[in-house]
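Shown next, in structure tokens, is the structure this report addresses.
Note that one protein chain is taken out, while the other chains of the complex remain in position.
Here is chain A:
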């Protein structure tokens, strides 16, 4: 189908090639002329487009002249329009000649190209803008999500702290609006739910706060206090400041007490648990088990937490390497009796538990003077909170020393809610651990008492068995050989 019908027209006589001698041109002269002149598409006698197969003779043009093109190296030719349509029908493929494979070269109109390029640039710009808008909003949404998590955590932390320490202290030193909190407070408030939930930290969830309370009230609270104290001052004559007593202890002292007691508890409870259950725990292995490694690391970071749960977790993992344990391994028992979700809920509820226990203790203290002394409870009506009168001190708002002193005395006079809350929480935790221990002990007893049921050899051929009195062929028992 590849028609090689290519006919050359007769060459025109070229005066330059006529030999100077004036004789008639020979065949050699004519051949030279052929070689010198390279034919183009217009020299063809019969043109056939390989796409539409239309034919055109050189001397008989059709009514509508169509433009021809020879775009490659072989003999295929086509109409410009047919070829353009072919190329445009397959925009992804590079156009090449089906016979010789030569890639078609296109000539472009430069002014048109430049203007279309401008539009293309505009399009790309708009698309980039659209993409960046989408990306920014996605990032914004992500950041919003993170921030809302942080906000929830911090809000919970604030509520927890208020429950635990009592609202008078909270309103004085931290207040409800987060703008008054420093960065450290934000951070620890956000961490509080995590600390509560984590099984490492038992009683000491609030320990950092004992050391973190600001030494002066925030700015907005100060103005309010000044106004209020001026009012109080008008009603009451100034009373002498009560001397500082060593009991109840100040915030920092109490924090140290808490720290010490939680460490002590952590040291003492595991041996107690072992004694109750009558088993030895395997010593915590180091860095080989995955879970135990992680918990080990965390233990170093937080020395104040109680590590009882952590050690139990280690046992769970390290069980495979300790086959010489007594009949029921501790870890299996613990796996039976401990539910991870319970500790999560208990952790989150701890502040409320603490405040509830504190309230119970308060009620108990109404009837017992000893308890009242120990917990340092003050009846709010007996001794009104006396703010030292501010009217003697000029430039109140910014006087740091004054406010420090003010805070100290105020806190000293406040009803130490946190003390009874901490004590209550401590009692609760001790009771909870004992209950858990009891649960484990019961489980152990129950597991130890399990027995496999005994069955007789009813399905087995007696001759297979090695009996003391073997059954003979008659089916009766024979006397065993001496």
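The rule is simple: a residue touches a chain if its C-beta (ideal position, glycine included) is under 8 Å from a C-beta of that chain, and two chains touch if they have at least 3 such contacts; residues count from 1.
By our rule, contacts and distances are computed from a predicted model.
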One chain is missing here; what is its name in UniProt, given the choices "Ubiquitin-conjugating enzyme/RWD-like protein", "Eukaryotic translation initiation factor 3 subunit H", "TruB pseudouridine (psi) synthase family member 2" or "Glutathione S-transferase"?
"Ubiquitin-conjugating enzyme/RWD-like protein"
In the whole complex, of A:39, A:62 or A:98, the residue touching the missing chain would be A:98
Thinking of the whole complex, not just what is shown, which of A:44, A:82, A:251 or A:425 touches the missing chain?
A:82
It is residues of chain A that touch the chain not shown, namely 1-2, 50-54, 76, 82, 85-86, 89, 93, 98-99
